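These notes are about the structure you will find just below.
The complex is shown incomplete by one protein chain, all other protein chains being positioned as in the whole.
Here is chain A:
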């Protein structure tokens, strides 16, 4: 007998309410310690990914027993403000006495002491053919207002002056005034403005270099690292013409790392030099052992290779079941042995090159859209931009102009294109060399 009987409802009850009853109990049983039931419910019963801190394990905060702490809504004044505006905030009141002293954040209102000059001083020390007194006054006014935030100042400045020009004027005026007001130049020689005058040309150069680095595309960056790797390879490679070609090819592409590259080419020449030097020093000996001569020549041949590469060559020799030192070191045997070592060195370098290229090509495949100087990618890049067009059409002329700009940007790096034909000129030659 229950309510349903009384109301004359069918006895088939919905199974849902029953489930509802049992489920929360089950969940709450699994709830870990140190986390409230409500918070745990938010996670949906999933154990937290991060270890939760048990509050009981935290160190108890030391609090004197006799302190009575209340929080009160009180007004306060801010010494950083000049308008005496009264604002309210919650204050922690200990034993009924509110904290005294200045507003705790007032101390962060730092302002710059911008030098002020008189008309007389201006006439005497500060005249500049490129600056009028009005302009200078304006500059100093803005410097005061914006606390030497020169980017903002340049933005507000009525006549068009670059940030560097504004800085140069401000610092040279300040410097002149400081020197003029000092009783003797020695008194202010330690002043930062006097000691280190603003150097406008250096600043311009610095910013240009910085923007060059920052505006480098990923493609250029990758080229640079590739070039660096190749240079490294070129150092270790001796006999392979590929190594030489690879090292010189990137020089044609414009990138700052090229300067270092040229130094990587030099060691290539040294191998022949080393061999010649070794042969010459042997001749000087007049009489020597064949094994000694072989040692010298092997050393000369591998002088540009790293210790690890030399080790690998010897491992390779062992794998080929060839004695590291020939058992019958006749002239012919030594010559063959030396050639074998050189060939192994070449093979190792080529393998390294191949490995690098394979890594490089897999990168390329993954970043088609990032490489605008290959036409196929350029095409794709534009396509991508076009997908934005329907959206932007509704914004009218401005946005279409923006799209146009974007296209230009895409094409921008494409201007490097002259460098890639230069590379492709090289490649057929290489193919021929390897086919033979």
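Note that contacts are C-beta pairs under 8 Å (C-beta built on N, C-alpha and C of every residue); 3 or more make two chains touch, one makes a residue touch a chain; residues count from 1.
Keep this in mind: contacts and distances are computed from a predicted model.
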Practice item. Just go with whichever of "Protein farnesyltransferase subunit beta", "tRNA-splicing endonuclease subunit Sen15 domain-containing protein", "YEATS domain-containing protein" or "Ribosome biogenesis regulatory protein" UniProt uses as the name of the absent chain. Key: "YEATS domain-containing protein"
Practice item. Quickly run down the residues of chain A that touch the omitted chain. Key: 242, 282-283, 285-291, 293, 316-317, 320-322, 326-333, 336-337, 339-340, 343-344, 346-347, 350-351, 353-354, 357-358, 361, 364, 374-376, 378-379, 420-421, 423-424, 427, 430-431, 434-435
